[in-house]
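Data block below; observations after.
The complex appears here without one of its protein chains, the remainder shown in place.
And now, chain A:
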């Protein structure tokens, strides 16, 4: 195998990593921090992808002059729509099911089925794709023989920016402080004066919004269909559990490792064999480190 091929395979792994990482960061917040198993997280990602698609359609019809901005606007639209949907979901459903994980799982699974049907009705059963903005077409050649598609370079940068943003939000902002206090000791956070119900709603909404951003990024490397969310939800859960459910760094590292493994194993094996091999490795790893690669003990 040539060095070029290996490098480009590593780069493919990197783009898979970006999708997994974006999706898993949202999931790490919803599942890791709040303990909510949201089976509709994949559909929220698909919703973000459809919103990006919708934005590009609107731009191409009414604002063709500034088509280049369509994708950037699409990311913001995807975040806001999915976050708003998350807020609604938390208020009408999730908050009534806290401490009932099985009910939450079933209810959100129902939501995911409903959303898939809605996508099918509204956008049709056929996959849609978002045209790559002209400034993201072409490739970057850091060395001869190695061409890195600009669109993928861009989503890697986007992932790093989102990770940095989430870090600043959680560890440097007032909301982050509220969220971390509630996660460490809910009753005490309330007795210290923090409105824990509102913190839950905001936390959940932010996690859902990040799924939307993951969907935006996904449109750069794949088309979007009603079942798109299903393809990634299991991987995203594996990433979060493997990384250690309470650790964002763990989530990031684990997304990186799983993205790379998937891409490297796909060379000798088929895609589904690669998945099975990863699952096996993850199970072995979790046997030795049951709470994930990076785990901290958090009192609840």
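Here, a contact is a pair of C-beta atoms (placed from the backbone, for glycine too) under 8 Å apart; a residue touches a chain by one contact, two chains touch by 3 or more; residues count from 1.
As a working rule, contacts and distances are computed from a predicted model.
A chain of the complex is left out here; the name its UniProt entry carries, from "3-(3-hydroxy-phenyl)propionate/3-hydroxycinnamic acid hydroxylase", "4Fe-4S dicluster domain-containing protein", "Urea ABC transporter ATP-binding subunit UrtE" or "Threonine synthase", is "Urea ABC transporter ATP-binding subunit UrtE". The missing chain, though absent from the display, is touched by one residue of A:139, A:168, A:188 or A:234; that residue is A:188.
The missing chain, though absent from the display, is touched by one residue of A:196, A:223, A:260 or A:291; that residue is A:196.
In the complete complex, the residue from A:139, A:157, A:177 or A:280 that touches the missing chain is A:177. Residues touching the missing chain, restricted to chain A, are 174, 177-178, 180-181, 184-185, 187-197, 296, 298-299 (touch as defined at the top).
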